[in-house]
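A single protein chain has been removed from this complex, and every other one stays in its place.
Which chain is which? They are A and B, in the order written, and residues in each are numbered from 1.
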Amino acid sequence: MDVNQAAAPAKRLSFQFADLEQQRQSATLGMWVFLVTEILFFGGLFAGYMVYRGLYPQAWAEASRALLFKYGTINTGVLICSSLTMALAVHAAQVGRHKRIALFLLLTIALGTVFLGIKAVEYTDEYHEHHIPQLDFRFEGADPVHSQIFFGFYFVMTGIHALHLTIGLAIAAVLAWLAWKGHYTPEYYNPIENFGLYWHFIDVIWIFLYPLLYLVAHRGYAG
Amino acid sequence: MSEHVVPVRTYYVIWAVLMVFTAVTAGLSFYDLGRLSIVVALLIAGFKAGLVGLYFMHIKYSDPVNRVAAIAGVVFVAILLALTSADFFTRMWFFRAP
Partner (left out) sequence: MHTQTSIDTREHYLNEQLGIKSWLLTTDHKRIGLLYLLGITFFFFIGGFYALLIRLELLTPPGDLVSADTYNKLFTMHGITMVWWFLIPSIPGVLGNFLVPMMVGAKDMAFPKINLASFYLWLLSGVMLIYAMLNGGMETGWTFYTPLSTGYTGGNVILVGLAIFVNGFSSIFTGLNFIVTVHRMRAPGLTWSRLPLFIWSNYATALIMILATPVLAITILLVAVERVWQVGIFDPRYGGDPLLFQHLFWFYSHPAVYIMILPSMGVISEVVPCFARKRVFGYKAVAAASVGIAMVGFLVWAHHMFVAGMSVYAALVFSLLSYLVAVPSAIKVFNWTATLYKGSVSYETPMLYALGFIGLFTIGGLTGLFLAALGLDVHVTDTYFVVAHFHYIMVGGAVMGYMAGIHFWWPKISGRMYPEGWAKLAALITFIGFNLTFFPQFVLGYLGMPRRYWAYPEEFQILHVLSSAGASILGVGYVLPLIYMAWSIRYGPAAGANPWRAAGLEWQSPSPPPTHNFEPDSGPVVREAYNYAEIDAEVPVGR
């Protein structure tokens, strides 16, 4: 077992805290409070989505059916896997295996990149299908005006989600590098734990986006 | 209160459950459940999110205040959705065609 020989824990204690435990609890609470702001941020989008789905259910169902169901489903699986690798990265930090932290973070980054790649494929397809609002938009359906709004929500919701994910990839890369160099020990690994919270949150948002965007209409005989 | 080390096995079990329920929710979408479909889909999503929160995000093992924060976030989104619905879905309530 390669227990790392990183800097003594006392050096990590900021002056305003009495001890490392108070610092750890404060950092974690701080990240949770930040995540609450993210929940409310996406919440506004869910509110708008709910209103229009409730008012124009058929437009919503027809537009949703046009999305690439297979890719959306695979992406859901991809993110769940990335949450696993992230949890394993935190575990590695807790048991002092600092190179493993980096390894699992890199796996997480890889999976996150796959997610973005698949989304790029989907967006390209949507472009070719003329489903991007106001960009030569064409839709064969009962209510193309409100189907266009569905696509608006689709792009804004998945776009903002993808932006958060991309920012996460950048942070993960930095943390992976620092972890490799032995920055984190079982006494001090707050950034890994708290980045993990952020990453899992991105997964949770997608867990809701997937059924709301891709599963509106049943696919019994439409495929 | 020092942090609890969750055994790796637990993570793998949770991961497997999440993958299974992803398949379930995808599979259920092939059936016409009518107005139930959104309810079922959101219940499954909520269950999955709960697992991610409790085990991956360590809510089960950490200070209650973090739990309160997470719940508060959800509650206030629910308030936003509920009271906004109260407007949109009761307009002309008595006068709408059946």
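FYI, contacts are C-beta pairs under 8 Å (C-beta built on N, C-alpha and C of every residue); 3 or more make two chains touch, one makes a residue touch a chain.
Worth saying up front: this structure is predicted, and the values here are computed from it rather than measured.
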| item | value |
| --- | --- |
| Displayed partners of the chain not shown (whole complex) | A, B |
| Touching residue (missing chain; options A:Leu45, A:Val95 or A:Ile118) | A:Leu45 |
| Touch list for subunit B against the chain that is not drawn | 65, 72-73, 76, 79-80, 83-84, 86-88, 90-93 |
| Interface with the undisplayed chain - residues on subunit A | 15-17, 22, 25-26, 29-30, 33-34, 36-45, 47-48, 51, 55-56, 133-134, 145-146, 148-149, 152-153, 156, 160 |
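We adopt the following convention: only the chains that are shown with their structure count from here on.
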| item | value |
| --- | --- |
| Between subunit B and subunit A, distance of the C-alpha-averaged centres to the nearest whole Å | 15 |
| Subunit A-facing residues of subunit B, complex | 1-3, 5-6, 8, 11-12, 15, 18-19, 22, 25-26, 29-33, 37-38, 41-42, 44-45, 48-49, 52-53, 55-58, 62-63, 65-66, 69-70, 72-74, 76-77, 80-81, 84-85, 88-89 |
| Contact footprint of subunit B on subunit A as seen in their complex | 21, 24-25, 28-29, 32-33, 35-36, 39-40, 43-44, 46-47, 50-51, 54-55, 69, 73, 76-77, 80-81, 83-84, 86-88, 91, 94-95, 193, 196-197, 200-201, 203-204, 207-208, 210-212, 214-216, 218-220 |
